[in-house]
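Only one protein chain is missing; all other protein chains are in place.
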Amino acid sequence: MMELNEVRRAVEALLLVAEDPLSRTQLAGLLKEHDEDESNLSALVEQSLELIKADCSERAYELVEVGSGFRLQVRPEFNKWIGKLWMQRPRQYSRALLETLALIAYRQPITRGEIEQVRGVSVSSYTIRTLIDRGWIRELGAKDLPGRPMMYGTTRSFLDYFNLKTLDDLPPLHELQSPANDIVDSVTQ
Amino acid sequence: MMELNEVRRAVEALLLVAEDPLSRTQLAGLLKEHDEDESNLSALVEQSLELIKADCSERAYELVEVGSGFRLQVRPEFNKWIGKLWMQRPRQYSRALLETLALIAYRQPITRGEIEQVRGVSVSSYTIRTLIDRGWIRELGAKDLPGRPMMYGTTRSFLDYFNLKTLDDLPPLHELQSPANDIVDSVTQ
Partner (left out) sequence: MNDEIQEQAVASTTPSASDDYAVPDDLFIPPDALIVILEAFEGPLDLLLYLIRRKNLDILDIPVAEVTEQYMAYIDVLTSLRLELAGDYLVMAATLAELKSRMLLPRKSDEAEEEEDPRAELVRRLLEYEVFQKAAEEIDELPRVDRDIFIAQVDRSDVPVEIDPPKVELRELLIAFTEVLERDKMRRPHPIDIESLSIRERMTNLLTQLANRDGYVSFLELFDHTESREGAVVTLLALLELIRDSVVSVIQHGSYEPIFVTRAHSSG
């Protein structure tokens, strides 16, 4: 049976070493020992996360919850120094890629044809492939239509990368001229 | 003029983000502001390193000085959990990893930037690290370019693992290209 302090330090160690965010379930699974009482362990993990969150206020990093779980991020106030260290120029994404991603994020599940309809231009396989490679989108299965086109949706890694907890955290769509239908109606009158 | 506490937290942030160990000189250089008194800054960096070392005794990681400078690493007592984390990882290497390995095999010596240029997406340090840990690639020295990027090549054990006597035993490129073209053509039609 582990003590809270031991769990807290182990959770911190795991978060600092893991490549990707870790969920509560993953953390508890990793810390489970043969004789462990699961509900007790879950409670300890939960308390550890609370402790780390509180404790970090003094430190250079903070505990953040994103789509696939928890991770430790350097506080943004240090970005000034990190910018000098980080030689790698941040990657610029093309508008084609971002627009395709936006359509998949807001309209999932969506097929390539449906994306093309909105954008008015064909979507290159390269764009889809890059998004899959980056781990931001995935195939959700074929749509029940002639030709059985593939449907796409976003992944948890997409949420992680853009610092979102759920899809609801996406900026709201600006349908200011809102509902397009009304406008079309007004045009037709 | 920065205060000790500010420097301490900035040093910690830099060490948490840096991919490679940072020397005292590098740290001071990164933290230098226009009007900074250099000898004072060096002293602050030195004190910060002391503070972090002392402070870490309570934490899951420790400050270690290696050949090229300082780095933070997880305390060995947590290896038990970290080992489990590693075991849980997918039983297959990702496509990103295989593509990176293939590029290094065929195009060595090659820098990370050059790999990224061909793949069109960034290569994570984690991928490089995994390949080095696996013993398949190694650092060949810095390329004479701005930023002095590291060049990579394959190792003896890479050849051994894939049952190759020399790199010349890798299938030649032109053989690879033509069948693939056919595949792409048939897909696009």
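Which chain is which? They are A and B, in the order written, and residues in each are numbered from 1.
Following the convention adopted for this analysis, a contact is a pair of C-beta atoms (placed from the backbone, for glycine too) under 8 Å apart; a residue touches a chain by one contact, two chains touch by 3 or more.
Please read all numbers here as calculations on a predicted model, not as lab measurements.
Which of A:Leu30, A:Leu44 or A:Leu101 touches the hidden chain is settled by the complete complex: it is A:Leu101. Of B:Leu27, B:Leu51 or B:Ile82, it is B:Ile82 that touches the chain left out of the display. Annotation: of A:Val11, A:Leu44, A:Ala60 or A:Met151, A:Ala60 touches the absent chain (contact as defined above).
Mapped onto subunit A, contacts with the missing chain fall at residues 16-17, 60-61, 71-74, 76, 78-79, 82, 86, 88, 90, 93-96, 98-99, 101-103, 105-106, 118-122, 124-126, 129, 160-164, 170-171, 173-175, 177, 180, 183-184, 186-189. Of the residues in subunit B, those that touch the hidden partner chain are 13, 16-17, 61, 71-76, 79, 82-83, 86-87, 90-93, 95, 98-99, 101-103, 105-106, 118-120, 122, 134, 146, 161-164, 171, 173, 176-177, 179-181, 184.
Rule of thumb we're sticking to: only the chains that are shown with their structure count from here on.
Separating the CA-averaged centres of subunit A and subunit B is a span of 23 Å. The touching residues of subunit A, counted against subunit B in their complex, run 9-10, 12-14, 16-19, 26, 29-31, 59-61, 74-75, 78, 81-82, 84-88, 91, 125, 130, 133-134.
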